[in-house]
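Removed: one protein chain of the complex. Kept in place: all other protein chains.
Per-chain numbering from 1; labels A, B and C assigned in written order.
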Amino acid sequence: MFTSASNFSNNVDAVFLYIAGLSFIVLIGIIVAMIYFVIRYSRKRNPVPTHIEENLTLEILWTTIPLVLFISMFYFGWVGYKDMRAIPSDAMQIKVTARMWQWTFEYPNGLKTDTLYVPVGAAVRAELHSVDVNHAFYIPAFRIKKDVYANKNNDIWFRSEKIGRYDIACAEYCGLKHSGMYSAVYIMKQEDFDSWYKTTSAKAGLQPALTAQILK
Amino acid sequence: MSSTEYAAAYPAHRDDYGSRMGMWLFLFTELILFGGLFIVYAVYRYMHQQEFHMAAQELNTTIGLTNTIALLTSSMTAAMSITAMQKGNVRFSKGLIWITIGFAFVFMVNKFFEWSAKIQHGIFPGSKDLLAKPNGEILYFGLYYVMTGLHTLHVIIGVIFFLFILRQIKQGKIHSTRYVRLENSALYWHLVDLIWIFLFPLFYLIH
Amino acid sequence: MSEHRHEESHVIEYGNYIFIWLGLLAFTGITVTVSGIDFGNWTIVIALFIACVKSWYVLNYFMHMKYEDKVFKLFIVTALVTFIIFLGFTFWDYSFVR
Partner (left out) sequence: MAKTAMPEEKVEPSYLEVSTNKYKKGILSWILSVDHKRIGIMYLFSMMAFFTVAVFFGFLIRLELIAPGRTIIDAQTYNQLFTLHGIIMIFLFIIPGLPAVFGNFFLPIMIGAKDVIFPRLNLMSWYMFVFGGLFAVASMLLPGGSADTGWMFYVPYSVRTNTNVLPALIAAFILGFSSILTGLNFITTIHRMRHPDMSWFKMPLFVWSLYATAWIQVLATPIIGITLALVGIERVLGVGIFDPALGGDPVLYQHLFWIYSHPAVYIMILPAMGVVSEIIPVFSRRSIFGYKFIAFSSLAIAFFGSLVWAHHMFTAGMSDTAQFVFSFITYVVSIPSAIKVFNWLSTMYKGSIKLDPPFLYVMSFIVQFSIGGFTGLMLGALSLNIHLQDTSFVVAHFHYVMFGGTGFGIFAAMHYWLPKMFGRMYNLKVATWAWGIVTVGYNALYMPMFIMGYLGMPRRYYDYLPQFQPYHVASTIGSWILIIGLIIMFTNLWIGMRKGPKTSMNPWGGETLEWKIQTPPILENFREVPDIHAGPYDYSKYETKKETTK
């Protein structure tokens, strides 16, 4: 479930585990308390209820403790998000064009592909642009996502950490073949990428033989 | 107590205060309805200041000003008709309502000429001339048509309200001690005026 | 919050309305004149300020808000604050680098 495929994966998973862990403890607390009350104070066991109006100390307690916890959650989320926004200036620029229902990736040298090839460990900045409706660029394994619009220049960046093939999905509903709008990102060794980048002509795009070789 | 005795003990009084409260709440929804448009306007104006500026040059301030005066005056006569009704001067009240309706027609006739002039110049949604303009101007005219159009729709509804009131006055359902419907129609009319008070500078006076 | 259930009607004299109307016309005149002068970004602020002043009078006198109960005033503040929040919070997005 938790594969560290990009520089963001660990952080996002950590935030998830932090909030999920806290939530789980409180949720179990709520369930246990409720079941205990229901059994201990059932009408058979406890026919005479006790009158309790309110308790200010308790109210303050269960306002402030959650507040503190919530602010910590907010903080971790914000810190992680700031990293996602701090795009390194030396990042490789790739233009991503979304259309119903396919992705096109354009490299600095003009090479256009329908699958993304990226050297491992390199920072990549994707400029997102749509030619029709809204889409969203989503790489689940990298924990990144950004909406793609027609007249708004969104961008996103990542640094991959593991060689392999990862899915790119469209996450914003875009019509009939929304669910088929998958592509993939191949993370390859720097040498492999360099040779691919130099030898592949703009037309060739995806080359099955090469892909097989990379994934070997 | 039977239910009839209950009714006597706890009478369903005519609640003019409540009616006005309901009307005000309704006016808030109208306000927010236009509010949504004002948000759109504000954002696009912020994004395309220069183009809004350019586009606004093409509107005729005189027509806008005439309409402002028409609405302000009709607002006054609408308010006065309540005073007349409170004083029992039904005929004068009716006269004032007719004057209000008259100004509403002045407004609409003006608007008609304004729009048709624009349309003759080829500026209307989807027209070639408009699409040739920069984005900000397309948005400006889109908003211009939608906002003044929706406002004019409210003018028409206001007139219908007043015609309805005139009929009820004739039927004797509205008189010097029972006039909350007149008050509410006038409130509606003032809201139409209020919105114009903002539309006027936002569309006509960006020079 | 006390809301008395009795109904009391407040009669506003014709003269007052005419007075308010003249004031509104005057403000309209001012706003048209001022719009001819270029104050840069302040132009819109001035125009809106005058529009607010005009609405204040329409609300209070034409719409009788001045003579209504506190509850009504509270209502109208609620509605306006809500609108301002909707407008203002939208600009958390637009007025900063996106």
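Going forward, a contact is a pair of C-beta atoms (placed from the backbone, for glycine too) under 8 Å apart; a residue touches a chain by one contact, two chains touch by 3 or more.
Fair warning: this is a prediction, and the values are worked out from it, not measured in the lab.
Under the touch definition stated at the start, the shown chains contacted by the missing one in the entire complex are A, B, C.
Residue in contact with the omitted chain (choice from A:Arg99, A:Arg165 or A:His178): A:His178. Only one residue in the set B:Leu65, B:Ile99, B:Val146 or B:Leu163 touches the chain that does not appear here, and it is B:Val146. Along subunit A, the points of touch with the absent chain fall at residues 1, 8, 11-12, 15-16, 19-20, 23, 26-27, 30-31, 33-34, 37-38, 41-43, 46-59, 62-63, 66-67, 70-71, 73-74, 76-85, 132-134, 136, 138, 140-141, 143-147, 149-152, 154, 167, 169-180, 182. As for the chain not pictured, it touches subunit C at residues 1, 3, 5, 71, 78-79, 82, 85-86, 89-90, 92-98. If you put the missing chain back, the residues of subunit B touching it would be 1-3, 5-7, 9-10, 12, 15, 17-18, 21-22, 25-26, 28-37, 39-40, 43-44, 47-48, 125-126, 131, 134-136, 138-139, 141-143, 145-146.
Following the convention adopted for this analysis, only the chains that are shown with their structure count from here on.
Put simply, the C-alpha centre of subunit A and that of subunit B have 48 angstrom between them. Separating the centre of subunit B from that of subunit C, both taken as means of CA atoms, is a distance of 15 Å. Those residues of subunit C that touch subunit B in the complex are listed here as 3, 5, 7, 9, 11-14, 17-18, 20-21, 24-25, 28, 31-32, 35-36, 38, 43-44, 47-48, 50-51, 54-55, 58-59, 61-64, 68-69, 71-72, 75-76, 79, 82-83, 86-87, 90-91, 94-95. Touching subunit C in their complex are the following residues of subunit B: 13, 16-17, 20-21, 24-25, 28, 31-32, 35, 38-39, 42-43, 46-47, 61, 65, 68-69, 72-73, 75-76, 78-80, 83, 86-87, 183, 186-187, 190, 193-194, 197-198, 200-202, 205-207.
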